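Heads up, one of the protein chains got dropped from this complex, but the rest are sitting where they should.
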Amino acid sequence: MTIPDFLLAAAVFVLATVALGLVRILRGPEDADRMMATQLFGTGGIAALLLLGVATEARAVLDVALTLALLAAFASVAFVRSASSSEGDDPKETNSP
Amino acid sequence: MNTPTLFGLCAVALVGVGLYGLIVNPQPLRKILAFNLIGSGVFLLFGAIARRGAAVGMGGDPVPQALLITGIVVAFSATALAVALVLRLFDEAGSVTLAPDAPAEPPDA
Amino acid sequence: MSLVLDIFTIVAVSAGAFFFLAGTVGLLRFPDTLTRLHALTKADNLGLGLVVMGLLPQAEWPFDSIKLIAIWLFALLAGATVGQLMARAARREQTTP
Amino acid sequence: MPHSLSTPDVTTPGGLLLVLAVLVPFVGVLAGMVLGGRGARRVALATLAAGLAIAIAIADTLVRSGAAVVYLLGGWTPPLGVALRADGLAVIMLLAVAVVIGGIGVYARADFGTPPGVREARAPFVFWTLLLAVWGSLNLVFVSGDLFTLYVALELLTFAGVPLVSLGGQPETLRSALRYLLYALFGSVLYLLGAVLLYGAYGTLDIGLLAARVHPEPVTWAAAALMTVGLLAKTALFPLHLWLPPAHAGAPAAASAVLSGLVIKGSWFLAVRLWLDVFVGVVTLPSAQTLAALGAAAILVGNIVALRQARLKLLIAYSTVAQIGYLFLMFPLAAGLAAAQLDDAAAVNGGLLQAISHATAKAAMFMAAGLVYTTLGHDRIADLRGVARALPMTLVAFALGGASLIGLPPSGGFLAKWLLVSAAITTAQWWWALVMLVGGLLTSAYVFIVVVRALAPAPEGWTPKASVPCYQQVAVLALALCSFLLGLAVLCPVDVAGIGRAVVPGIGSP
Partner (left out) sequence: MTLALAVDISLTLLVLAVAGWIIAVRDTFAAMIGFVAYGLLLALVWVRLAAPDVALTEAAIGGGLTGALLIGAAARLRGTEAAARAEYPGALTRTLAAVLAVTVAAALAIGVLALPDPTPTLAPAAAANLATTGVGNPVTAVLLAFRAMDTLLEAIVVLLALLGVWSLAPDRAWGGCPGPRRLVDPDGVLAWLARLLPPIGIVVGLYIFWIGADLPGGKFQGATILAAMWLLVIWAGLADTPPISRTWLRVLLVAGPLVFIVIGFAGSITAGAVLAYPEGHAKPLIVAIEIALMPTLVLTLALLVAGAPQRIPPQ
């Protein structure tokens, strides 16, 4: 087994594993659980992407992973922000003065 | 079965799934989401076609790939407009139902 | 030399994949949101870190290697912050059901 | 004999005008955004004048050269590049839209002024910038020769049209706008799907090249079906019309005129373009009959529902549903003529005239309704007493527009229906003529009711709620007269619509 083959196999394994974690999105029960599953999925997806990219020598994949890593944080912040604002009693946020 | 064909079939399945969601989900946000799924199916089909057109050392036909970027940005704009409309409707009416509750009347000339 | 590096890649990537598996199992089996969060932040950071480490010998020095490390750092940063924020949100959900 | 576009290879003299026709309105949008407030209105009115001049110049170029005007953007030839192309059909639409939008612009001067003491107000700013945006998008739909550019054009048209619907900001108009947006997005995504399939099968998105390459096979049929359904949803052909009446009736009068008179013509025009020029050897007569059957149903349903409306604006909006039906009667007629190896000009010109006369008449009628609303403070049809005294010119305009919808000579509607009926009789499809006849009777019933109610004398001591400026009434009357006198186009010595549409061998031959 050559290194690229091994890396591809590892990509499949990681992808399948974190996909299993998506069951947590299904089950919840809290939104935080769902977001965590997405977080794990994001990290795993980035790992799979890197493995794929290095295995097929597609260097541009690194930039895709870089973007994903940056924006994964962004989407999570959007989640946390809305999760707290949806409760409506957060004193730190005010609407129009 | 090669990669473009596989993803091409995946794309048409996505169109089907999105179409179903667009029809049965009454919530506007879910309709927007379903519309995004159909859109991604269409884009994916275009991507599969681009991949089939790989030639002269290019991994895919660059014309569809460029159009895809345009398409994705346009779809994002559409989503943003639709979401803003839903939120304003919610602010004004307190609900987001699409069903006209009363016989539609022009409130303004 | 190349063989040693290849073996290093295989070992590190395998270990990384194992941590993803562990993270998924934790996500699915642990009893409540906070413990799940606790397990998860460790697992995905370590998993991605090991994968990145394993890929370093296969990547082109220096540019791609720097990018790989940057990707891991982003994921770390995002994971840490979001973990914090989510823990707070989860705690609030628990205290004010 | 069926027509097809000639394949473009070179930029023709005057081709630059096409670029101007598309980009000048958008430059106006950009300038309006920066200048804001009153500046936006000034920019819009100046652009309206400039755009009309450009449209006339294009028409002049076309008639002089007797061939389609073509521009290769960036000098790149399709399929790699994108071509702009204006044949007779496109030029007539360009001109008609320029005239109608000019009329609407003059009318809207009074309704969409920035109030004193404010630097910029929401409704005027949005209206004037989006009016230009609608115009640029429509011009792009008419002259673009590339399916993907046309997709972008359709989206531009949607994004410009939706805020016009919700300009009032009430829950009901917001709901209509949302429904409209969802229908429109659904329509565009289907259209894009069809375009993608065509690219996969034939490797080009250029209309001219596709016309030469397509042949009847499953992929082409699928593409044609998807694109047609998508465009029908955007045009609001029965039974996909449900979004239209509340959306068009709920907008301010000038916006309704834009939406009902112009915006829906964009997607209709594209459907015509596809059926007549791209899928000419692919679509079958039964599929064209289906389109016309939907059109016939739209005529009957739209007119009957219009008759039952209590509010003037809703009546006019449902009348649009019916008039859209006429626009689709041309498809089997054109196909029938082509199949009989006859010139399809009668059907095509009939459809085109119907589009233009409806655009002018409907814009005039919506704006007339707007003036009635301003004057009376309501638009209940049962209570239109006094309109004749307060707004004589407007009532005449409404009646003239109505006459064109009914199809009384010498209106554009008359000539359109006459051409369509004669095509129906030539091709032995008399039932479409019957539908048109019944539709005309129903239309005359509601136009008559409105006019009679408006002629009733006002009660003693009644005064108008507000007075409207004279130029608004003149603008409305001018548009209505355009529609009413359009039938004189029969005197036009050249078949402008046929220019640039080269004759090719009929269906079935390679």
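A, B, C and D are the chain letters, set down in written order, and residue numbers restart from 1 in every chain.
Keep in mind that, in the parts below, a contact is a pair of C-beta atoms (placed from the backbone, for glycine too) under 8 Å apart; a residue touches a chain by one contact, two chains touch by 3 or more.
Note that the structure is predicted; figures quoted are calculated from it, not measured.
Since one chain is left out of the picture, which of the remaining chains does it touch in the full complex?
Spelled out, the missing chain touches these shown chains: A, B, C, D.
For a quick check of understanding: of D:49, D:80, D:310 or D:488, which residue touches the chain that isn't displayed?
Once the missing chain is taken into account, the touching residue is D:80.
Among the options D:47, D:129, D:323 or D:357, which residue touches the chain absent from this view?
D:129
In terms of residues, what is the contact footprint of the unshown chain on chain B?
Residues touching the hidden chain, for chain B, are 1, 3-21, 23-27, 29-30, 32-34, 36-37, 40, 43-45, 47-63, 65-70, 72-74, 76-81, 83-88, 90, 95-97, 99.
For review purposes, identify every residue of chain C that touches the missing chain, sorted by number.
The missing chain touches chain C at positions 70, 74, 77, 81, 84-85, 88.
Could you list which residues of chain D touch the chain missing from the display?
Residues 11, 16, 19, 23, 26-27, 29-31, 33-34, 36, 71-76, 79-82, 119-123, 125-126, 129-130, 133, 136, 140, 148-149, 152-153, 155-156, 159-160, 162-163, 166-167, 169, 174, 193, 197, 200-204, 217-219, 222-223 of chain D touch the chain absent from view.
Simple rule for what comes next: only the chains that are shown with their structure count from here on.
Check every other chain and keep only those touching both chain A and chain C; list them.
Correct list: empty, since no chain touches both.
Work out per-chain C-alpha centres and flag the one nearest the whole-protein C-alpha centre.
Given all protein C-alpha atoms shown, the central chain works out to be B.
At what distance in angstrom does the C-alpha mean of chain D lie from that of chain A?
A distance of 47 Å separates the two centres.
According to the definition of touch, which chains form touching pairs?
In this structure, the chains touch in these pairs: A-C, B-D.
Under the definition above, what is the set of chain A residues touching chain C in their complex?
3, 6-7, 10, 13-14, 17-18, 20-21, 23-24, 30, 32-33, 35-37, 39-40, 43-44, 46-47, 50-51, 54, 59, 62-63, 65-66, 69-70, 72-73, 76-77, 80, 83-84, 87
Once bound in the complex, which stretches of chain C touch chain A?
Result: residues 6, 9-10, 13-14, 16-17, 20-21, 23-24, 27-28, 33, 36-37, 40, 43-45, 47-48, 51-52, 55, 58-60, 64, 67-68, 70-71, 74-75, 77-79, 81-82, 85-86, 89-90, 92-93, 96 of chain C touch chain A.
Give every residue of chain B touching chain D within the complex, in rising order.
Residues of chain B touching chain D: 15, 22, 28, 31-32, 35, 38-39, 42, 45-46, 49, 52-53, 63-64, 67, 70-71, 74, 77-78, 81-82, 85-86, 88-89, 92-93, 98, 100, 104-109.
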